[in-house]
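Missing here: one protein chain of the complex. Every other protein chain is in place.
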Amino acid sequence: MNMRKGIVGIVAILMVVSLMVSCSGKTKSENSKVTVNFWHLDSNDLHYPEWEKIAAKFMETHPNVDIKITVLENEAYKSKLATVMQSGNPPDIFRSWGGGVMNSYAESGLLKDITNEYKNKWDSKIGEGAVGVYSYKGKIYGLPYTMGGVGIWYNKELLAKVGYNTPPETWNDFLDCVKKLKAAGITPIALGEGDKWPGHFWWVYLAVRLGGKEAFDKATIGNGSFNDEPFVKAGELLQELIALKPFQEGFLAATYGGDQAALMGNGKAAMELMGQWAPAVEIGSSADKKGIGDKLGFMSFPAVEGGKGKLTDLMGGGDGLVIGKNAPKEAVEFLKYITSVENEKFLTTGPLGIVPTAIGAETALTDPNLVAINKAVSQAAYFQLYYDQYLPPATGEVVKDATQGLFAGTMGPKEVAAAVAASYQAEKK
Amino acid sequence: MDGKVSAIVGNNGSPGKKVQAKSHDKALFYALLLPAFLLVTLFIIWPVVNTVFYSFYDWNGFGPLKNFVGLKNLRTLFRDPLFWNALRNNGIVILFSVCVQLPIAFLLALLVSKSSSRPTIFFRTVFFLPYILSEIITGVIWRFIYHPQFGLLQQIFAKFAPDYSYTGFLADPKTVFVSILFVIFWKYFGFHMILYVAGLQGIPPEYHEAALIDGANPVQAFIYVTLPFMKNAIQMSLFFCIIGSLQVFDVIWSMGQGGPVHAAETAVVYLYKFGIKSSKMGFGSMVAIVIFVICLLFNVLYQRVINREEK
Partner (left out) sequence: MTQIKTSRRRIPSLAEWTKFAILILFALVILVPIYLAVIGGFKTIGQLNADPVGFPKPFMAENYANIFLKSRFFAYFLNSSIIMVATVAVDVTVSAMAGFALSRFTVKTKNVIYQYFLLGLLFPMTLAILPLYIQLRAVGLLDTFIGVILPQTAFLLPFHIMIFRGFIKEIPTELEDAVKIDGCGKMGFFAHVVVPLSRPAIATVSVLAMVASWNNFFLPLIVLDDKDKFTLPMGSMDFVGQYLADWNVILAFFVVSMIPAIAFYLYAQRHIVSGLAAGAVKG
């Protein structure tokens, strides 16, 4: 009896051990190929094949390289990346939005400095403002392959219905347009505030228009703070808009993809404040998978009367790839390959529909809205990365929470500014 | 109990053999426990110990551990009104669960424990069903029902109360927590009901009949016969209910991440948001330890109470 149990036990242990060995054996390759771990978050059925194609093309010309792709959807990606980074073991090349989050990786020595390679051995050239998003303390840690901006996407037909054949260009006009839309029974603005980040766009843009680069620099690296006037006034102006009740029912719990983009794509709302991916997501979320086609227009965020910011100031961001500290040089080669004019054109014309960064690739853009954005990016003297990516992660969370408080009516403009100021004070190093 | 038995049966009488058997038993005892002990120690206890370490650091989680700050995280935590908001919400979950969910589960148990007829089994099976569903699915289904534009509730209001403008229970800070409490109830009451059914089925029917013969009315029979037999089941149910309420996370997270504006935020949700998502692993670890200590205190209290009763 004891013997039988003992044998069963030994067999079980053997099974477990062999499973362990076989599973770990899979990840260590016996041949001399160099493995490059590539992580991204374009999990959509239409999108991830694009990356596989690029990887395949690269591996054809670099037969000693094996690119292993890990792809997860947005939230899962952020969770897993956070855990992996926290364990000190970054992937070789992976998606990042730059800014404060990337800076904290760089600060902890988790990224590879590619300044030298980019400055001397790169095939393409990328706009300085865009590269700046992926630099920290003068060193470059990655590159964006798409950079765009946030602006107002509007349904031309719905706006024309209330007399706006051209979109409103000033904040006061904008409020007037909203009032007219509401009176006509049209949902003026689609907003997925359940996700919180779409809402914070409004606050940031108002601050950008009111205070410009000057105010932001003063608050972050100067002797000011987020309690300064432009940031408080941003909240006040936003409150004016909120008071008009321009959003769809239940917006406080609505999501971006499922609700905001769907409303726009189905022609049920007139405007949304969103980035360059808006057309693609609207199409994907619409019921007929076609979106509103050429009824969709794009305009810069309205000018605020008396604001010190310039109309060319742009808030937005892009997508880029950074290099992990342990990455082989082949990973940097792969990044060079992706950011070449040819491959950026490939990504532009494919289902990902990016707004490319490599100078020369923009000729592949066909959508007039995206052409406009590309132009805006190159003209922007002040390019502000979205706060929730630019600021340290904890402060980014506070900005999102506090602005949601504005939308919910539980926080006032001064409180919002104070919360952000306090958090930034505590986090900046 | 076993010692007494072997003393009576004797193990072939010879004392030497008894001692041998005893030490052989002891080795077997530890051998049987070894796998469980290893697993629990490696994957639960060891991470807990590490978490205690992390809590003394202001660490963003990346790279090596650095920035020792002693108890600063604790001070920051206690000063944060959102933390107390979260604890208060946990308290509400406990109160709701103990005062509403458990009694209803008990009532239903009374109704489905008496027979093994087909309808009874059907109801028992159905009631336990939500417990089987994953939290994500539960969140998706109920988000769909609560949806302001095309959810079930919106349709019901449109048909029966067209003047009421339904803006989505999950979107209004005033109603979101209650709406989620209902989902928590929906998901977990079956588990408690099954515990009570198990308890009720263990009551010998003679006692109940004897009481009725002695002239007790059904209510008295319930109080003096049924309830005492149910003590174990109720204790177990309370234990899991309270621990579960202190640790509730998945259902809340999948239905709006505790929002809007922290209206439905509980302790673990707070931890995830302000610790992990904000890249403040040290702070998050401190929150985790505080939650663990609260559960521990409760456990100690609970053990005291039931041990006292057993005397």
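Note that the chains are named A and B in the order they appear, and that numbering of residues resets to 1 at the start of each chain.
Methods note: contacts are C-beta pairs under 8 Å (C-beta built on N, C-alpha and C of every residue); 3 or more make two chains touch, one makes a residue touch a chain.
Computed from a predicted structure; not experimentally measured.
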* To do: Check the options B:L71, B:C99, B:L152 or B:A210 and report the residue that touches the missing chain.
  => B:L152
* Asked: So which of B:G70, B:G91 or B:G202 would be touching the chain we can't see?
  -> B:G202
* Structure fact -> By the document's definition of touch, the residue of A:L72, A:L244 or A:L311 touching the omitted chain is A:L72
* Structure fact -> Missing-chain contacts on chain A, rising order, are 1-2, 4-5, 12, 16, 19-20, 23-24, 27, 37, 43-45, 68-76, 79-80, 83-84, 86-87, 89, 255, 257-259, 261-262, 265, 281, 284-287
* For chain B, which residues lie in contact with the unshown chain of the complex? -> 1-3, 5, 9, 21, 24-26, 28-30, 32-33, 35-37, 39-40, 42-48, 50-51, 54, 61, 107-108, 111-112, 114-117, 121, 123-137, 140-142, 144-145, 149-152, 155, 186, 190, 194-195, 197-199, 201-205, 232-233, 236, 243, 247, 249, 268, 271-272, 276, 281, 288, 291-292, 295-296, 299
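What we mean here is this: only the chains that are shown with their structure count from here on.
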* Asked: What does chain B use to touch chain A in their complex?
  -> 60-64, 147-149, 165-168, 170-173, 176, 256, 259-262, 273-274, 276-281
* Over in the complex, which chain A residues touch chain B? Could you list them? => 79, 82, 85-86, 88, 101, 104-105, 107-110, 193-194, 196, 248-254, 259, 392-394, 396-397, 401, 404-405, 407-408, 410-411
